[in-house]
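Inspection log for the structure reproduced underneath, given as structure tokens.
With one protein chain withheld, the remaining protein chains of the complex are depicted in position.
Now for chain A:
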Amino acid sequence: MATSVLLACGLNDQKLPGFVHISEESNVDGSFLISCILGQRLRISNAGTLLVCLQHHYQHYFNAGMRLGYNTNIFQGKTLNVIDVLSDMASEGLSCKWLRNPDGLTLTEQLVEDIRAQVESNYANRNSYTILIDNLSILFNLGASKLQVQQFCQDLASLAKERDNLTVITKLSNSDIYQPTDNNVAKLGQVRIQVVRLKSGVFREVDGKLLIERVLDEGSYACEEARKEVLYKVNDRNVKVFTPGEVGVKV
């Protein structure tokens, strides 16, 4: 269902890079990437996944997963753990820890604490562990400053460096608006996927473009990078990718 898009992004392997950042431009929706990656990680046996829901409730990811052919509820509490910030806020209101700032911790610091706690309890039992953050720009809406978001990502990156086989995947919406933040987060990782709209406008057969940059080798004075560009179309139950200029794109 989503293998081709992950193959294009180089995220279909069992072992992922330590830090992957997805930049989503305004007016495009790259949330299919999170759903695709989540499904792929859940299918790998004994691979732990932590989903930090900021953009949607957990129920949304369950629904999206069902459309793509996997059931997150089967894995929840086993290989899948969830930090559902929005549901907590909805159910607990202002007494929710995300809004209360207990112990003087900010929202981002509290999140790091919770993520660390989840990793401590689950990482040892798994062959690999993936932390999915969807998405960082919601933190701005919840009152975090740009610097706090940058610190949050640096803490996550250091967490990924501390452990082998631990991958952090972040997504930032409106990356064109938060360009410096986007650059600062992207530099922490080896893979950057930019989801951009078509310059020519809306096209019914293609939803947008994926620009994939992967750092192959960091030299002393320059980086060796691989760049790839593919077009994508999100259908009801799958995602299709096309090479730019490919003939025979049909509905």
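We take it that contacts are C-beta pairs under 8 Å (C-beta built on N, C-alpha and C of every residue); 3 or more make two chains touch, one makes a residue touch a chain; residues count from 1.
Keep in mind that, in the parts below, contacts and distances are computed from a predicted model.
Student: Just to verify: the chain that's not displayed, which of "Elongator complex protein 5", "LAME_0G08812g1_1", "NADH dehydrogenase [ubiquinone] 1 alpha subcomplex subunit 13" or "Exosome complex component RRP45" does UniProt list as its protein name?
Tutor: Record says "Elongator complex protein 5".
Student: Using the document's definition of touch, tell me which of A:104, A:201, A:219 or A:244 contacts the absent chain.
Tutor: A:219
Student: Touching the absent chain in the whole complex: find that residue among A:104, A:180 or A:201.
Tutor: A:180
Student: If the hidden chain were put back, which of A:72, A:150 or A:194 would touch it?
Tutor: Counting the whole complex, the residue in contact with the absent chain is A:150.
Student: Footprint of the hidden chain on chain A, which residues?
Tutor: The list for chain A reads 146-147, 150-151, 154, 158, 179-181, 183-184, 187, 215, 217-224.
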